[in-house]
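Every protein chain except one is present and positioned as in the full complex.
Think of it as A, B and C in the order they're written, each chain with its own count starting at 1.
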Amino acid sequence: MELRADFPLLANNPGLHYLDSAATSQKPQVVLDALRDFYETANANPHRGVYSLSVRATECYHQSRARIAEFLGVRDSDCLIFTRGTTEGLNLVAWSWGMANVEAGDEIVVTGLDHHANFVPWQVLAMRKGAKFRICELTPDGRIDLDFLSGLLNERTKVVAFNHVSNALGTINPIAEIARLVREKADAILVCDGAQSAPHFPVSFDSLGVDFYAFSGHKMLGPMGIGGLIGKREMLEEMPPYQTGGDMIEFVHDERTTWNILPLKFEAGTPNAANAVGLAAAVEYLDNIGMDRVLSHERALMSAAQKRLAAIEGLHIYGPPPSERSGVLSFTLGDVHPHDIATILDGEGVCIRAGHHCAQPLMRRLDVTATARASFYVYNDESDIDALVAGILKAREIFGYVPV
Amino acid sequence: MELRADFPLLANNPGLHYLDSAATSQKPQVVLDALRDFYETANANPHRGVYSLSVRATECYHQSRARIAEFLGVRDSDCLIFTRGTTEGLNLVAWSWGMANVEAGDEIVVTGLDHHANFVPWQVLAMRKGAKFRICELTPDGRIDLDFLSGLLNERTKVVAFNHVSNALGTINPIAEIARLVREKADAILVCDGAQSAPHFPVSFDSLGVDFYAFSGHKMLGPMGIGGLIGKREMLEEMPPYQTGGDMIEFVHDERTTWNILPLKFEAGTPNAANAVGLAAAVEYLDNIGMDRVLSHERALMSAAQKRLAAIEGLHIYGPPPSERSGVLSFTLGDVHPHDIATILDGEGVCIRAGHHCAQPLMRRLDVTATARASFYVYNDESDIDALVAGILKAREIFGYVPV
Amino acid sequence: MSPARSSAEIGALYQEMILDHYRRPRNKGTLENPDASVEIKNPLCGDEIGLQVAFDGDSVSDLKFSGRGCSISLASASMMTQLVKGKHRTEIDAIRNEFRNLMIGSNSAGENDRLGSLRALSGVARFPARVKCALLAWNALESALALK
Partner (left out) sequence: MSPARSSAEIGALYQEMILDHYRRPRNKGTLENPDASVEIKNPLCGDEIGLQVAFDGDSVSDLKFSGRGCSISLASASMMTQLVKGKHRTEIDAIRNEFRNLMIGSNSAGENDRLGSLRALSGVARFPARVKCALLAWNALESALALK
């Protein structure tokens, strides 16, 4: 694939090797154009106006929802709630479903692999409700330990939260198996953090077998500040609203308020129609590539990178083998701290992430304070791997090789 | 002022008369350029990267906060929390401060003039906590009745929420007097909905005398999906976080989590840095005009429009006299329903709002189901008033004049 | 493309017949002994329609409406009451479907013979924000029939 030219930031900086797409992705021209086009031809407050411009804004907003729902395999697009991103989607479920349904003595299960966004909200809910907060441990190579999970599940389990793909290690979790286990042994909701799956391979919510799925637009070529929560209709209908205010109400009486229908019930305030339009353009762009090709492209880069990095003395790669990983490569290099690696790579134009990747529970389990992480996306190619390898060798050179 | 050319949507549609800025504003070229420029030169996940691009994104985000804080007279810019908009800011206070501090038997006061966003969250909080929900009634011309307010306040009053300017009538509320009253008679937090004041006249949070102030970027020439909540430091520091996840944590232990410092404690998830940059460009644009000039420009349009509309037989204008109103003109025309007025005006290229303006409690108090509303901003001029008047006369012509 | 309406579209919307029904609504008021009584509101604009229906077997023998609203919603209610009075519920269902299709713009003009005066509302289809107004009375009628 030769897509770099579609991405203005990359096209304008030929020496830049952006390998931090797991944090956020770059944006293709078509997305920036769609954003601008909305503001220049359709900008008005959706839902609230009788005049044509507002009707157009409303249509843009609804069509974007339908387009994104189609991309993620949601037949009933009213079940796709726009949020600011994954974090807000998960907080919405934890607060709205959790406060209404979890009680003292109930159990909430997360995993040692989860991002803070799918860990802390549940920890807080458990503390608030006096529920038990249980953490599913991992196999040594960073996979969810299914036996351990099975042992955790029981009739008091009310929530099982996990990520589809780990942002820190790239582990692709066996969602169908997890769902089967949970359905068999517990009567719990299954909450899937899809921040790292929606961007990288075909996802069809309707056949995932989970109850909720959250994702972020900015990680899948879309603008910042937009994402979504998908839920099963029967659950969304029973849940109380999350934020309240304009658009999500039906009638506001002095004493009480009735709620609008889905999806508006969960979308208080002026919707971010512009960014919904931008995200719709992003999924259109991804569909034009084909999500299967996105996956195979990343896989190819991944195994090439894995091979070359593994050959560097002192370099240790975390997580399962590349065939069970999405486009994330998490590593350490002898006693060179990941921050130093990242700084030296920056000197070579290579952008990687160093730190705990918002996964401190995982870092403890790996017994590291930080790792260096390179992550790939559609615009990356072999030259990025060359630069990554060269940069790592440079770091070794500066620090001298010291085995640990 | 001759600013229309700065706004692409308006410049490209010379026949369009946009009079719905109280719902959302149009965006100047400089804001759209700033958005695009961020994505093309600085796009990365702020806070999380060691590499230069991420550092640049972080700086853009922080500088935007500082710039917007300066615009709104907040010396301590850490006390400006970015939110999606006013609705989220008010929900944040109601949930974080409210759940921690309001108890059964306490009293929460809102006014009959409030937008649903500053009404429903408090109603919900009151129901959840068993607190009393009290509504301050209005004078016949749509102002907060200060005597009534005074009568409501007592030592059980924990929250007084009101808007700085009413979006439905344009009423500018006497914030200093309200603050004085509340401080004198109650030990309550003062929550000010600034959605309609920040865009229209100089606001200096530090001297407003309120504890919290919420605003929306999209109503002040900025992009959708960004806004802010300003709070007093001592309160923000004591409040528990709202949403939880990445960026807002300090340390995530298996059993509990500690929180980051302000403002990050209240900003869970990847920040919307692009839109913060866009909003900073918007306030820069407003400052270049000068907020005093913005105000006087709107005042001038307002009194001109008021004079011409008042001369139309059967037209009734709601709210206090223009000198005590911001750039909002709410009216009805004989027995012609506001929706019909808006549709007919649409035929003349005039965009006005018709409906309850997310203020059903106010509509009940005015004993109408809806009003027509024209609202003005920096890009409007006399020609918009001409078109508005012509459209209203057309509506009269189509419907024939029928007095009510 | 201009984001605003043409005057011609506005003219097509506000036909004489609509204004006439708005100003002189037929069957406005309340029935003495209704078999079904329904009130519904359009939350967008606060418009409300009350509908009272008397049945004779499976036919609507009489009906009246009350409420406040815009010209489109009240004219639609007024015309509806005229059209369905005396009709069998299956026929009413058919008319309602046809009218709905007209509103979402999916009929061709010739198909709407049985809509009678309701065809005057065909201009509404071009105003998505107003379609709900035109359907309000019909939604009330559907609820009333379901109550039977």
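Before moving on, here are some points about what is shown:
Assume a residue touches a chain if its C-beta (ideal position, glycine included) is under 8 Å from a C-beta of that chain, and two chains touch if they have at least 3 such contacts.
Note that this is a predicted model, so its numbers are computed, not measured.
Displayed chains that the missing chain touches over the full complex: A, B (touch as defined at the top).
For the chain missing from the display, the contacting residue among B:33, B:177 or B:250 is B:250, taking the whole complex into account.
Checked against the full complex, the candidates B:7, B:38 or B:51 give a single residue touching the omitted chain, namely B:51.
From the options A:88, A:247, A:267 or A:346, the residue with contact to the unseen chain in the full assembly is A:346. Per the touch definition above, the residue from A:115, A:200 or A:356 contacting the chain not shown is A:356. Summarising the interface, chain A meets the missing chain with residues 13, 15-16, 336-340, 343-344, 346-351, 354-356, 360, 363, 369-370, 398-400, 402. Taking the complete complex into account, residues 41-42, 47, 49-56, 58-59, 249-251, 260 of chain B touch the chain not shown.
Keep in mind that, in the parts below, only the chains that are shown with their structure count from here on.
Averaging the CA coordinates per chain and comparing them to the mean over all protein CA atoms picks out B as nearest. If each chain is reduced to the centroid of its CA atoms, chain B and chain C end up 37 Å from each other. Each chain gets a centre from the mean of its Cα atoms; for chain A and chain B, those two points are 31 Å apart. Centre to centre, using the average C-alpha position, chain A and chain C are separated by 47 Å. Shared interface positions of chain A, defined as residues touching 2 or more other chains, are 41, 49-54, 249, 251.
For chain C, residues that reach two or more other chains under the stated contact definition are 3-5, 44, 127, 129-130.
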